[in-house]
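Of the protein chains in this complex, all but one are displayed in their positions.
In this document, chain identifiers A, B and C correspond to the written order of the chains, with residue numbering beginning at 1 in each.
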Amino acid sequence: MKPAIDFRSDNCGRAAPELIEALSAANTGTALGYGGDALTAQMQARFSELFEAPVRVHPVATGTAANALALAAMATPFGAVYCSPQAHINTSECNATGFFGGGTKLVAIGGRYGKISADALESEIAAAGKGLSHKSQPKAVNLVQATDLGAVYSVDEVAAVGAVARAHGLKVHMDGARFANAVAALGCTPAQATWKAGVDMLSFGVTKNGGLLGDAIVVFAPDAAPDLGFHLRRAGLVWSKMRFASAQIMAYIENDLWLRLARQANAAASAIAAGLEAIESVGLVAPVQANEVFVQMAPPAAASLEDQGFLFHRRGPDVGRFVCRWDTGEDEVAALVAAIRRSAAGRRAGR
Amino acid sequence: MKPAIDFRSDNCGRAAPELIEALSAANTGTALGYGGDALTAQMQARFSELFEAPVRVHPVATGTAANALALAAMATPFGAVYCSPQAHINTSECNATGFFGGGTKLVAIGGRYGKISADALESEIAAAGKGLSHKSQPKAVNLVQATDLGAVYSVDEVAAVGAVARAHGLKVHMDGARFANAVAALGCTPAQATWKAGVDMLSFGVTKNGGLLGDAIVVFAPDAAPDLGFHLRRAGLVWSKMRFASAQIMAYIENDLWLRLARQANAAASAIAAGLEAIESVGLVAPVQANEVFVQMAPPAAASLEDQGFLFHRRGPDVGRFVCRWDTGEDEVAALVAAIRRSAAGRRAGR
Amino acid sequence: MKPAIDFRSDNCGRAAPELIEALSAANTGTALGYGGDALTAQMQARFSELFEAPVRVHPVATGTAANALALAAMATPFGAVYCSPQAHINTSECNATGFFGGGTKLVAIGGRYGKISADALESEIAAAGKGLSHKSQPKAVNLVQATDLGAVYSVDEVAAVGAVARAHGLKVHMDGARFANAVAALGCTPAQATWKAGVDMLSFGVTKNGGLLGDAIVVFAPDAAPDLGFHLRRAGLVWSKMRFASAQIMAYIENDLWLRLARQANAAASAIAAGLEAIESVGLVAPVQANEVFVQMAPPAAASLEDQGFLFHRRGPDVGRFVCRWDTGEDEVAALVAAIRRSAAGRRAGR
Partner (left out) sequence: MKPAIDFRSDNCGRAAPELIEALSAANTGTALGYGGDALTAQMQARFSELFEAPVRVHPVATGTAANALALAAMATPFGAVYCSPQAHINTSECNATGFFGGGTKLVAIGGRYGKISADALESEIAAAGKGLSHKSQPKAVNLVQATDLGAVYSVDEVAAVGAVARAHGLKVHMDGARFANAVAALGCTPAQATWKAGVDMLSFGVTKNGGLLGDAIVVFAPDAAPDLGFHLRRAGLVWSKMRFASAQIMAYIENDLWLRLARQANAAASAIAAGLEAIESVGLVAPVQANEVFVQMAPPAAASLEDQGFLFHRRGPDVGRFVCRWDTGEDEVAALVAAIRRSAAGRRAGR
């Protein structure tokens, strides 16, 4: 049997060798635990340079932990967090926001391609009953960048949401599990993509784009979340050997490695999208702006792909999700496009 | 300035190179996320061999996470968990047990050297008001092995606590942040040290003994904690790239690496204890059976050590904690003993 | 100024004098606290008669407490509770379900008139990802009877939802804040309205229908929620002088008082609905089957009513909610209908 070609997820992929090398390099001498070490201090400084502002970085085990802790720090136990229906926090994190927040409620609001629209946010807040104790109180907004449908907010779109949030006293959280892919796509600076557009905290994704076992929370607002360190510790999310986490994420941003990896993944996804353009019977669910391609296709066509050994996830009966990794090969892309073309053709012929 | 000699904590030390090599070796091809990969399956099998029984292993980021999730699975939100006053969950985990458990209460009970005694447990449960809804209900026991004062429960001592727990319907959790050190000291099998003595779940420590960024929960009772996977996911504690966690802890137990590392640390601590025996003015807080030495010493003697560049933590004004790592050198041990001897002599002379 | 005519809520109304008399009657001698008294035992027996089955009754302070505790007992912290978008737990209880449940998620699903449909429930569960740890796990269903739009589920409709729930292992909770109004409308027995149709727990409303300061949880399934007593105590929701709560709710069901009061309120609402039928420019949002009338009306007409001193709540710009109490008078009903007729006419004229 031919080896499978894997488009299941970017978390199925390898780590970038640079990160493992950084672990080896950090493995010398002793260092104070829980983030009191020199490498962690250095990493903090590097991120402040990267974001052109003094930021605080908390490495954590997973993106879910980053999201839930950031939102718990921004909302109150009686608060509401606005998000897209497709947002990862809403669909795939098993009540984590509610758990960390002591009951914080997610309110899914409209938009296209996994985004939330500033107008929808405005209406929702207006009708939310601010100040009425019966009502979950508007406290924070969650943007996923790139979105869970593979699109990317423009900087202006982020700023528009940020402005509505700010006008009503809400905080803005960006779930950047695929932040690198978004920044690579936008061609802007990390600062423009975040705090300059009104983002207060960022879940800075590493794992999906060449990381191993860690992501990070980046805090922009100096007064946001003064107690976050305690909340992290209470949640069992502060590594004692922090230097190994800091070394990884420092290597990740060094020499623009993160953007280079993301560009590779984005390019693969673009190539798939381009290849599908000519195929009449399939469509795209959203514009392909990062490293994910959601393909509308007939169930038999999807099944045929599976039979041929392509690995991918279904999103409903007639949508397939194809995720490109930083190390997805051109041959893999070509093979997928060819197979979809064949499946589509076969399907037309078969009918 | 001479480089400091570091006895602050075993989490200040290096990772064993074997674990980093295992990461490199695992970094090939693609693998299903969240533990659905082949390496994780292999790791599960290896742990079942190690413990001579079918066990379930959940790699997690930290020992605090392991402890809190295991206890939350064993206790109820209205439950009480019995532990030693010195237990890590009681002194150093910032309310994590209460957070994960929805309010679970810790009840510290007596014993020597950081242990809890079976008799104290029996009395405490008898007076706890089982069935009365005003009362936190006895649900679980927490043993720290090796203890937070550097002692080791004998297998019989564990079994005695386990028997009391079982007789009253309580579950037994072992915090094995230094489990390797304890097993190395006991010379028994991992099975004898745990489930054969009545332990239901184990926090299997890796970090302090040559690990990097991960420990694990080991579930012995087949019906204990059927929902643990959901609780882990909800807590943001399931890595998507699990294979890298599994590879590490598999390397950790391969060829008895874990016990070899622990024996080195234990030997260093024993050498310190032996060296202190002849020094009249210092004493040991507890028998040195693992890799920690708690030294009762006059405050000026402690201050003098600090002045000489020795790094260690105080536990109160006249107790110093000296922790040996797997890579603590014989020269470091000798230097420490000599310095304590000098400080003690100087102190006598100076007065 | 003429006294206002009040249709704001049934919780703005008086208590039935019978309940206050019951308090006086219970105020004699001493009685064991926390429900260990004779009146409470008697009340338990009376409810078992009323429901034709051995039930357990837990008097609690509010309907929100009843709902949240019942749902927390039925769902898990990683669970999902299905409800109507209009359900009180979803719109008006300030994250209580999430708080009591440790993060339990509410999932609003479709239906008409504040109901959930069995078909929508079936589809939602099918797509929920049972067994996948990323996903909030389907655990319970919440039916509001009468609904938050003033309609009443038929017994068959409840049974249909109950059957779907049972088929998938979910529990069924009925929020009966207006249970009396529903039973009065249905003309069935309390048993037929609940456990015979698949309901596992009921929030038994008293406050809105002549009560003072208490509602109750009724547990039908003998093995449901064995720990509920502890959860109640932990939540500060067990009265020490329980006899005074038990006396009230016993008086409430004695001689069908509860149904008599509910019939009065229902009749008033029906009279309003009948009176509005002839008025062309207003409409009903849902069939008026209990004691609430949701009237679609032009904003100026609503404003005119307010100017005339009628008290009621808006539900959006062009919907007014008019709630009838057990003691809403026929004159109040007549005055309201006349005023709406005038407003509607004036509005037509005015344009």
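Simple rule for what comes next: contacts are C-beta pairs under 8 Å (C-beta built on N, C-alpha and C of every residue); 3 or more make two chains touch, one makes a residue touch a chain.
Here the structure is a predicted model, which is why all the values come from computation and not from measurement.
Asker: For the chain that's not shown, point to the residue among A:Arg14, A:Lys171, A:Arg233 or A:Arg321 touching it.
Answerer: A:Arg233
Asker: Where the complex has a chain not shown, which of C:Ala68, C:Ile116 or C:Met174 is the residue touching it?
Answerer: In the complete complex, the chain left out is touched by residue C:Ala68.
Asker: Spell out the interface residues on chain B facing the chain that's missing from view.
Answerer: These residues touch the chain not displayed: 77-79, 91-106, 133-137.
Asker: If the hidden chain were put back, which residues of chain A would touch it?
Answerer: Contact residues on chain A toward the absent chain are 34, 76-78, 102-103, 133-134, 137, 227, 229-234, 238.
Asker: Just the residue numbers, please: which parts of chain C touch the chain that's not shown?
Answerer: That gives, for chain C, the contact residues 6, 8-9, 11-15, 17, 20, 23-24, 27-33, 60-69, 93-96, 99-100, 207-208, 211-214, 230, 233-241, 244-245, 311, 325.
Basically, only the chains that are shown with their structure count from here on.
Asker: Check the residue numbers that chain B and chain C use where they touch, and answer same if over half are used by both copies, otherwise different.
Answerer: On the two sides of the chain C and chain B interface, the residue numbers are mostly the same, over half being shared.
Asker: From the centre of chain B, which chain's CA centre is farthest?
Answerer: C
Asker: Please work out the Cα centroid separation of chain A and chain C, and write it as a whole number of Å.
Answerer: So the centroids are 41 Å from each other.
Asker: Provide the C-alpha centroid distance between chain A and chain B, rounded to the nearest whole angstrom.
Answerer: The computed centroid separation for chain A versus chain B comes out at 34 Å.
Asker: Using mean C-alpha positions as chain centres, tell me how far chain B is from chain C in Å, no decimals.
Answerer: Between these chains, centre-to-centre, one finds 51 Å.
Asker: Scan chain C for residues touching two or more other chains and write them down.
Answerer: Touching at least two other chains: 77-78, 102-103, 133-134, 137.
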